[in-house]
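Every protein chain of the complex appears in place save one, which is left out.
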Amino acid sequence: MKYFLQRIAFYLFTAWAAITLNFFIPRLVPGDPVQSLIAKFRGQLSTEAINSLYVLFGLDDNKGLWAQYVDYWKQLFQGDLGLSFTFFPSPVADIIGDALPWTVLLVGITTVISFLIGTGLGVFAGWRRGSWTDGLLPVTTFFSSVPYFWLGIIAIYLLTGPDSFFPSSGGFESSLVPAWDQYFIPSALQHSLLPALTILISSVSGWILSMRNMMVTVSSEDYITVAHAKGLSERRVAVSYAARNALLPNISGFALSLGFIVGGTLLVEIVFSYPGLGFILLQALGAKDYPLMQGIFLVITISVLVANLLADLAYLLLDPRTRKEG
Amino acid sequence: ACGDSPNSNNANNANKSSVDFLKIGMPNGTQTENHNPFAGTSSANALGYKWMIYEPLTQWNPVRPAEPAIPWLASGVKWADDYKSAEVTVRDNATWSDGQKLTAEDVAYTFNLLKSNEALNQNAIPFDQITVAGNVVKVTFKTPQFVNQNKIMASTPIVPKHIWEKISDPATDINKTPVGSGPYTLKSFTQAGVTLSVRTEGYWGTVPQVKELRYVSYADNNAQGTALANGDSEWSFVFLPNPKATFIDKDPEHHKVWAPGVLGIHGLYINTTIKPFDDVKLRQAMNMVINRTDIFTQAEASYFHPEIKSVTGLPPGAGDAFIAPEYKGKEFSNDVEGAKALLQSAGYKLNGKVLSDPSGKPVKIKLSDPAPWSDYQTSLEIIKSNFAEIGIEATVEKPNQDVWDKNVQTGAFEASMRWTNGGATPYDIYQTVMDGDLLKPIGTAAQQGNFGRFKSPEATAALTAYKNATSDEARTTAMNQIQKVFVEQAPMFPVGADNVGAAYSDKNWTGWPTDEDPYSGAQPTQPYVSLIIGKLKPANS
Amino acid sequence: MEPVLEIRNLNVEYGLGDKAVRAVRDVNLTLHRGEVLGLAGESGSGKSTLAYGLTRLLAPPGVITGGEVVYHPEKGDPYDVLGLSDKALRAFRWAETAIVFQGAMNSLNPVHKISTQLTDVLKAHDPKMSEHSRNARAREMLKLVGISPDRMDAYPHQLSGGMRQRVMIGMALILQPQVVIMDEPTTALDVVMQRQILGQLIELRERLGFSVIFITHDLSLLVEFSNRIAIMYGGRIVEEAPAATIYRDALHPYSRGLLSSFPALRGPRRELAGIPGSPPDLAGMPTGCSFHPRCPKAFEPCPTHIPVLGRPDSPDGAARSVACWLHPTEQPVG
Amino acid sequence: MTIPTSSTAQVIPGQGAMAAPEPAKPAKAKRQRFLFLKNKKAAFGLIILGVYVLFAIIGPWVTPYDPDARSNDLIQPPSADHWFGTTHLGQDVFSQVLDGTRPVVFVGFLAGTIATVLSVIIGITAGYLGGKTDDTLSALSNVFLVIPAIPLMIIITSILDNASNLLIALIIGLTSWSWNARVLRAQTLSLRRRDYIEASRATGEKTWRIIGFELLPNLTAVIASGFIGTVIFAVLSLITLAFIGIVSAAGWNWGTILFWAQGQQALAQGAWWWFVPAGLAIAFLGTALSLINFAIDEFVSPRLRSAGKTKLKTASGGTVRMRIGFTPVLSNSAEPHTHARAIPINTDGATPVARKVGN
């Protein structure tokens, strides 16, 4: 129990430190939301608007950084993430609430699928080492090194078009209203296919490789030889003995990768105009939108920490050895 | 629950043979629901649909800025000679989409709203008294508003008093169910886009034939470009590199690009406090060698920033009416030899490929602009090679946008491509470049303009005179004076004009403004959109 | 006596080609029904390799380069284990020949319960068996090796080393195989535990009648527990005889060296002579008798001619064999 | 009765006349050293990497054109004059790719080095010292793990006016060490209780020496693959930053090429030659590094090394595939023999063998 309290204290500390850094680092950057807005419009917005914008954003009274920091924590404890500048006056919480499901669904599901497929292929390649499956490796290595935005852009160019099944952008058909019905869901799926494939292709190989290596390592363990000696079917040895054990180290990697869902795929969402959080984060970064940035960073921080916790727990569940008391 | 799905009518739509909607796109990234017409950050503003819901008092054609304004919600506007007051007669047949009648009270309320909320008064208009007499609103101002007349009359969305007076903070309200006087009402807002449907009753004008407007905000220019090429967008304003290849050729019959210039320009600002660029002769020579045609064709894809030909920096078309008599017909000529001669006469030496100033120091210049602005970057690359022809070694720097912005404002730059403000007269252009009132010492941010720290009392005086003039003659005199200073002193090298055009497809809808009939600008986010939409007809009818 | 397992000219190499290590060379060995055959020899002399090679369980780069392993089932004709198809070999393994490996911790899969690991043998070899009877059988086996059946659901790490080793023995016996191969099953255990386990094994053998190949370094243990002992050196069997015979009267100088290297706990303290020299390099084996560089009695045929394992011309020669030029053989074995 | 004990000389092997002559030693050492190159993956990876490094060094001098120079050949497809075609300004894409190799390789390796050094220092110290130091350092690396790298880099680079490649490498290096530090810490934790570490402590070694000379060499494989992983990460980060126009130092890198190509919608214009080569260059560099990584893994871990060999050559030139659980059997004929003749086995036991058995 003391251990758990320690872990929790540790996580709280990490969260605090990360949030604090996330507060201060962006504020070291010159410029402010108003200047960014003006620059963004490049002439579409008259310089006369500057004053009104400062008033609008509430940036006209100059508060010290420290006072802002204190305010930020006060707000945070009230569950208030503040108002976004880029999307003024939308509350940050609403923006995140709108975008997060998209990211979680697209990247999250893709990550899961990628992990499943990659692990499956990795098990296969590791078990059948020396057969044709070794030919998978160079291909997967190649794809794991391709920048995925590059892949995405090429996919858009090659696969989308006026008559193509694949839409080039967006999360769903623009004339639809999100609802759980027979029009919306297929449309959302259709829109997520290409980005999902892109992420899949460039991330699946990582899982294949690590799983394969683990399989190779585990295959030479004594208990595998014993399993063979016991005359078990090849399937059972491969799945229940080798793969089951080889999976363990990958589980924590998987849990952590779930934590990086938001932070990791900014560009896919941009390339595909996908209405997710990564895309919004990039806009917030460009616009010096501190409240929004902080809100998203908070989400990332929490999700990484939760993923860490999950990794711990998953290990505890899957590896009986760690369940040992004492 | 499928029956009450908000999408159920979509199934019917799909089956219809004729298209009764228009797909409009903008490359403005994610949008969150905000239909507040005053907020610059609102989705209504970013996508432009606020002008389909709310209307201005008059319509003004930026392509022909000198033409008189078209009455819109106002049946007439009468400015005092000194432009310190105006009388607005409000149309009496307009109704709000909730059925209430639009009155002069609403107009007065709107002006009062701006007056009392600095946050909403984006053009910083110095309102004074606002009074109502019957259907006439009389507005007075603290200073003459000649140069701002269109911002007041043609760019202020009129909002219903009976709704807005209940809103506690109009600056931060997202105006969830917008009630306006325009031809459309909001149908739905989703992350994928906004849909407006045409008003079935109560609109004062002809009801547009486009039954539904579907707005989509794309992540960036590329996505928007792809959407245009695919036909996912029928109307947009976006920079298309090589529009022929990327857009027009995809459907040459219907895909069109129209980009008329307006009174707002882009050019190379020179920091006039830095030696040797404080030397007028040097600046003139540099100005002479810039190859504006190359920039137009290579950096601006032959359309986006229409090439500025007049030495006054005024764009073709929109600016023609304002060019001073002495500069009529005088055009930039990309005259390397002339520039060399000029430099020689001013004591500069060109030995081999290096130009030295009279003190013997080689002339070098740093050009800077943020990297993501690829047309500026391309322009700088071209300018760099142009300068090399007269022995000036230019280097291109690509600071981060914020850094660049700060550098430009505080005067910590040597030369930079930037835009000017735009307006109904050339005043805004010249003010941004030369106004001594905006002059700030190096190191202090000059937010409003005069980034090059150009010090010219004549220019400042002429600009003030123009703004406050009470007669057209006085204005013309002042404008000629302003242009003279601009041409002779070359404080900034104009390159291209802003455009108010669009990329569109007339596959489904025709009636767009063209060179032949430039009845308005064509950007889908400007006040004149309700004017355009009213003229669109189904292509196959 | 009736043989169960006959190893004929078995050759095993690690790797192939020039760099190959010939770990087992021309080994001929017969295991009889119901006996405990002890296998001793220097570290690296190929004992484990031989044991694994029997059922083709050697890890890469092990290759069986020749020979045959003939198995005599209780009923039916003998057949060559090395010639079985994969499927047949799987069916053969554990049902006919079970192996207890050296490290029990590594032999049990750490993530599966003991019960799972016991019952999946049954599932694989007799798919028709009901789950209930599988569990019953597993319990029975645990009881047999002296572990309370309520430890069925324990994970390997929750058991002590001795218990794990006993689970492995129980698992080896679960299909009532004819042959049990035990590779240093008790090296890591203390003597009390060691005796407990071996005692149980001997007792079970008497009850169930299987044969055991028992590999260990501990000669005292071997002498005490096995019927016959084979001594390996440099990949070959150098001597093979009943346990008592070897202990009292080893013929091969290497066997003698081994027997004079361990101290006795009881009785007078005897002289410990040891074996001079160092073990041979299997990749570059000495010519002739591989023991000759260390052999105090080496004479002229030793460096050049490989002695053949055969019956010595001693009085009890019929029951034993040796590969040494000091004891010219009358007839080669096999 | 007095028991004589054997003399030392008698029982200690490897002495005097009894010792077998040692095989020639240097030959063996040499074989070991070049073993790494014998690995086909390693050799291939190293060759590709070598080409990249070569062009990183000489690239800017051998470009056929000035990569900045404009010409009148706008958007030309690949030709003998312009191998990778030209840009919208008539610049030679091939020259840009060559010229862009240096910053990519430089930033990749410098950032990789910085991150590796940091992760080694932090990870090993935390793992070895444990206690408060461990808690503090783990918290530190967790904080860096939690802060999303790319956004952090975007923010930091935008603080800098005109970030140079050096600075970018520094930023990438300083923000991307945490993952490796975690891995190293875990490895160190498992190594720290090894007997040989305890033994060197018992010998009286100082702590820093134990870390530097006993632990570190045993972590080479982990460090090396961490290094390579970080290099790949750094390259991709640099490309990404350049692609979205954040990193913009003067000069070319592959990200800048992609940035321009994308800004000009090269693919939509049909100018695939402008967009494709830079991406492929990245992918091949990454592939080369990954291949080297595998090879290091297999080389350093004896387990993977022997398990990595899946085929053996027989003397007669045939090959034998190794399988775990089913040792190949070579019959006396030269024919490779990986599976035995299929003999149906009856449930009642005996099946005669094709070969004649019995005396």
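Chains: A, B, C and D, in written order; residue numbering restarts at 1 for each.
Methods note: contacts are C-beta pairs under 8 Å (C-beta built on N, C-alpha and C of every residue); 3 or more make two chains touch, one makes a residue touch a chain.
Heads up, the rule we're going with is that contacts and distances are computed from a predicted model.
**Q** The complex has one chain missing from view, so what does its UniProt entry call it, picking from "Peptide/nickel transport system ATP-binding protein", "NADH-quinone oxidoreductase subunit J", "Acyl-CoA dehydrogenase" or "Na+/H+ antiporter subunit B"?
**A** For the chain missing from the view, the UniProt record says "Peptide/nickel transport system ATP-binding protein".
**Q** Could you tell me which of C:Leu50, C:Leu221 or C:Ile237 touches the chain that is not displayed?
**A** Checking each option in C:Leu50, C:Leu221 or C:Ile237, the one touching the absent chain turns out to be C:Leu221.
**Q** Out of C:Gly66, C:Pro156 or C:Pro279, which is the one that touches the chain we can't see?
**A** C:Pro279
**Q** Which chain D residues touch the hidden chain?
**A** Given the touch definition above, chain D has residues 1-3, 5-9, 11-15, 22, 25, 194-205, 207, 213-214, 217-218, 220 touching the missing chain.
**Q** Where does chain C touch the missing chain, residue by residue?
**A** Output for chain C: 36, 42-44, 160-163, 188-196, 199-200, 202-203, 217-221, 223-227, 243-244, 247, 257-258, 261-269, 272, 274-275, 278-279.
Everything that follows uses one rule, which is that only the chains that are shown with their structure count from here on.
**Q** Report the inter-centroid distance (CA atoms only) between chain B and chain D in whole Å.
**A** 53
**Q** Taking each chain's centre as its mean C-alpha position, how far apart are chain C and chain D in Å?
**A** Between these chains, centre-to-centre, one finds 43 Å.
**Q** Quick one: chain A and chain C, Cα centre-to-centre, how many Å?
**A** The computed centroid separation for chain A versus chain C comes out at 55 Å.
**Q** Where in chain A do residues touch two or more other chains at once?
**A** In chain A, the residues touching two or more other chains are 29-30, 153, 156, 220, 225, 227-228, 234, 270.
**Q** Which residue numbers or ranges of chain B touch two or more of the other chains?
**A** Answer for chain B, listing residues that touch two or more other chains: 222, 226, 370, 401-403.
**Q** Inside the complex, what are the residues of chain D that reach chain C?
**A** 1, 3-6, 10-11, 13-15, 18-20, 23, 306-307, 309-310, 312-315, 320, 322-332, 339-346, 348-355, 357-358
**Q** For the complex, which residues does chain D have touching chain A?
**A** For this pair, the touching residues of chain D are 135, 138-139, 142-143, 145-152, 154-156, 158-159, 232, 236, 239-240, 243-244, 258, 262, 267-268, 272, 275-276, 279, 282-287, 289-291, 294, 297, 301, 303-304, 307-308, 310-311, 321-326.
**Q** Applying the document's contact rule, which stretches of chain A touch chain D when the two form their complex?
**A** Within the complex, chain A contacts chain D at residues 10, 13-15, 17-18, 21-22, 25-26, 28-30, 129-131, 134, 137-138, 141-147, 149-151, 153-154, 156-157, 209, 213, 216-217, 219-220, 224-225, 227-228, 234, 237, 260, 262-264, 266-267, 270, 281-282, 285, 293, 297, 300-301, 304-305, 308.
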